[in-house]
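To start, the structure itself, in structure tokens.
Note that this complex is displayed minus one protein chain, with the remaining chains in position.
Let's look at subunit A:
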Amino acid sequence: MNDAARPASTPPLIRLVGVTKTYGTGDAALQALRGIDLAVESGEFVAIMGPSGSGKSTAMNIIGCLDVASGGSYLFRGVAVERLSRNQRALLRRNYLGFVFQGYNLLARTSALENVELPLLYRGEPASARRTAALAALDAVGIADRASHTPSQLSGGQQQRAAIARAIVTHPAMLLADEPTGNLDTQRSREIMDVIAALNRDRGITVLMVTHEPDMAAYADRVIRFVDGRIESDTRRERTVP
């Protein structure tokens, strides 16, 4: 259906073809993904929903190149990720992907600014450029005034904002958010979703977000439902929240 809308020459940003994932072997083997077919275009805001154990986080980790599929093919901009080496996958994460986790995953005892600078450090950017870009990213998520605070000095919402700043400081093609509001109250959750939605709208960053809260999924313009390792439904719609 959406293939028709796409110019034939450019591949989708990501495409999954019959992707499976099995944990363990033999009788104890657990099939987390039972064949996923999915394509996401640049600029989309996709929410992935589903009950616990439905495989949504597994799919997310494979898309984020944090994990590799057991079978099928995953193409990122037409490149088969399963054929890449560990280092090439790391470089793919470094240059094209940004991650936001439920548990923030900031480095402890490290200021927000240094956390945000870290991806740039691995990209080999000079110190002054790192600082400028990191401050700009912190400003974009609204915590420029907390730049020198360490995670333990920040509230949950502020930590997640810092994590988002770290994810977007490299201007990634895609932002992957795994239950970004899972640890936050409703008010804080809405603020975080506003930030993510603004990044999608204003910067055109493709967003893939796992959530089990319909309120949060309402920010997305496409909702994919996972059940038992398969896609049950894939719905496009007008956003109900700006």
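Following the convention adopted for this analysis, a contact is a pair of C-beta atoms (placed from the backbone, for glycine too) under 8 Å apart; a residue touches a chain by one contact, two chains touch by 3 or more; residues count from 1.
By our rule, contacts and distances are computed from a predicted model.
A.B. asks: Given the choices "Putative ABC transport system permease protein", "Peptide ABC transporter", "Carbamoyltransferase" or "5-methyltetrahydrofolate--homocysteine methyltransferase", state the protein name listed in UniProt for the chain not shown.
C.D. replies: Checked against "Putative ABC transport system permease protein", "Peptide ABC transporter", "Carbamoyltransferase" or "5-methyltetrahydrofolate--homocysteine methyltransferase": the hidden chain maps to "Putative ABC transport system permease protein".
A.B. asks: Quick one: say which of A:F45, A:F76 or A:F99 touches the chain that got left out.
C.D. replies: Result: among the candidates, A:F99 touches the missing chain.
A.B. asks: Could you pull out which residues of subunit A are in touch with the chain that's been left out?
C.D. replies: 61, 64, 66-68, 86-87, 90-91, 93-95, 97, 99, 101, 105-110, 114, 118-119, 121-124, 166, 170
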